[in-house]
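Only one protein chain is missing from this complex, and each of the others stays in its spot.
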Amino acid sequence: MSSNTAIYVRRRITNMVAMLLGGFATLLGLTFLVWILWVTVSNGISAITPTLFTKITAYGAQGGLSNAIVGSLIMDFTALLICAPIGVLAGTYLAEYANSSKLGATIRFLNDILLSAPSIVLGLFVYVIIVLPMSNMTHGAISFSGLAGSVALALIGLPVIVRTTDEMLQLVPGTLREAALSLGVPQWKLTMQVLIRAAGSGILTGILLALARLAGETAPLLFTAFGNNFMTLHPLDKMASLPVAIYQYTNDPNPAMHAIAWAGALLITMFVLALSLLTRLIFSRKKVSYE
Amino acid sequence: MLTSYKSPIRLAAVAAIAVASTFGMTAQATDITGAGSSFVYPVVSKWSAAYAEKTGNHVNYQSIGSGGGIAQIKAGTVDFGASDMPLDEATLDKFGLGQFPDVIGGIVPAFNVEGIAAGKMVLDGKTLADIYLGKITKWNDPAIRALNPELKLPAANITVVHRSDGSGTTFNFSDYLSKVSPEWKTKVGEGTAVQWPVGIGGKGNEGVSAYIKQIKDSIGYVEYAYALQNHIGYAVMKNAAGNVVAPTIATFQAAADTADWKHSKNFNLVMTNAPGAKAWPITATSWVIMYKKPKNVTNSKVAFDFFKWAYTHGQAQARSLDYVPLPPSLVQQIENYWKTEYKM
Partner (left out) sequence: MQVPSTEPLARNIDARSRADALHDRIFRRTLKFCALLVLAALVGAALSTLWGGREVLFGHGLHFLSSTAWNPVEDDYGALAPIFGTLVTSLIALVLAVPVSFGIALFLTEIAPAWLRGPVGAAIELLAGIPSIIYGMWGLFVFVPFMSRIEPALSATLGKIPLVGKLFQGPPLGLGLLTAGIVLAVMILPFISSVMREVFQTVPTRLKESAYALGSTTWEVLWDIVLPYTRSAVIGGIFLGLGRALGETMAVTFVLGNSYNITSSLLMPGTTISSSIANEFNEAVGTHRSALIALGFLLFVVTFIVLLIARLMLRQLAKREGR
């Protein structure tokens, strides 16, 4: 009897300790989130000034970020222009044409791996297939370029879009397909006008998620877009970007340059987090409408 | 034209238009790119801003380290490379490159030791080499104490900071250590990047300065302007003549004065451990490296024009950052070199 009570008490205590540790772990995770965000906001907000948006990157306190912001916008959206159509079409292929084929399974599998592949290796890849050949062909007139940076970023965004499109299309009820097919609608029309539209907001979520992911990337830009201390709008020029500019400003011992780096960090974090919150919002509504 | 991009909204609009429409445009001929030495970055950055204001031409200089400057010019991805290590004749010939100095400056041992102010610590070459070899590990080591009898040196471990990237600053520093320490010469040697026996690596003069500032009891080596502008403690040095000298334009100049440029081919002359009585022992030159037969003639012209402008109009800025401007005779020699070696 008493040994039974002892066992019971021990089990209860084990349970209590486990629950406490679970709560503690969650608190720890949240602490890091709050810590990082707080540091970024408190350091960044005081450094956000009009000159940040009017001046170009420079050594010392006189610099701004205008060329980096423009460079990032150009490269991010060019990347999106590249990876969104390819990603949506590839995802459609997986969901609609190759759902149970071997090729489909292989590609789906490789896409998942691409999703977590080290971004710096993707940068190396683009360096080898775009930067080097361009440089050899043009005798160095074009080498590192905003376009190469965009392609590297597109490779980061692509698997995100493929995967969400694939998953979203699978959520579209089969009855919709059967109804359309029975009306004699050809497959391509069914896919483009019915299915992709039905899964539209889900697919949009994927595209926004991809944007959020590629906008924060630094490593693949180091040796594809390189850097530029001036404003350029030309995609074949070496191009500045917000993450790389932050990296350069951070690397300097000058506190005035750190302040600019923090301001850039705040901008990019806000942008990325706002995008992920937005996708969450769209997606949660989406789920409701399905049920 | 560029100054008119004032508001972020217009920036975004411009960017959007650019994304949609500009794949067929040709590159602006007046944008040139240089890359390399972080040693000269502060002054080249100032020159570039002033030059852009004057001429509208953009000289995009990326501070990626001298090793990077050499690599990128060899690969032909930039219009000029900048390196604090001269290339030897064989390499220059092999790639069809020429080189010329743009500025002279000093490298200082910089430290972060509580209670010891800039310029108060004395070091000599051998001690510095032993610290970087990992043989001297504490600040109160007898060798350091012997040089600084008045200082209160802590018993703390020394954290050695070096460059993580290929660097001309490293080249001059390791070249100096090789000249004063046979052990360094055999064990490590000199180069833009060496196999460091101890320490942590910072990227660029920027990164090394940042680490020194942040890590207590650390020592590193940086271009003088970095130490000065970031209020980092630096040591004075016992030079080849046995005198203790402080890093100033005067002592850099004294070292530069010993250089015999007239008899140097391709300006290949390293002036570390210079013999002058007042010479700063780690004085370094930075070189610009360009193709003799330019891959892009227009860009190359702008580059020459930029440096010509810098030699005549940029000297005050160089001086304000504690670089030594090139003497007029050397500038004359460089311009002759351009005429004979480069196809312009």
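So that you can tell them apart, the chains are marked A and B in the order they are listed, and the count of residues begins at 1 in each.
We take it that a residue touches a chain if its C-beta (ideal position, glycine included) is under 8 Å from a C-beta of that chain, and two chains touch if they have at least 3 such contacts.
Everything numeric in this text was worked out from a predicted model, so none of it was measured.
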Options A:Arg11, A:His139 or A:Arg197, residue touching the unrepresented chain: A:Arg11
Among A:Thr78, A:Ser119, A:Thr164 or A:Asn254, the residue in touch with the chain that has been omitted: A:Ser119
Listed residues B:Gly34, B:Gly105 or B:Gly199, member touching the removed chain: B:Gly199
Touching residues (missing chain, whole complex) on chain B: 35, 64-72, 74-75, 157, 159, 164-166, 189-196, 198-203, 211, 214-217
Where the missing chain touches chain A, by residue: 11-12, 14-15, 18-19, 21-26, 28-30, 32-33, 35-37, 39-40, 43, 85-87, 89-90, 92-94, 96-98, 103-104, 106-107, 109-114, 116-122, 124-125, 127-129, 155, 158-159, 162, 186-188, 191, 212, 215-219, 222-223, 226, 243, 246-247, 250, 258, 261-262, 265, 268-269, 272-273, 276, 280
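As a working rule, only the chains that are shown with their structure count from here on.
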Distance from the mean Cα position of chain B to that of chain A, given in whole angstrom: 37
Chain A to chain B touching residues, read off their complex: 53-54, 56, 58-60, 62, 66, 69-70, 73-74, 77-78, 81, 131, 135, 139-144, 226-238, 248, 251-254
Chain B - residues contacting chain A, complex: 2, 5-8, 11-12, 14-16, 18-19, 22-23, 25, 27-28, 31, 33, 41-42, 45-46, 48-49, 52, 58, 60-63, 75-78, 203-204, 206-207, 209-210, 212-213, 226, 229-230, 232, 295-296
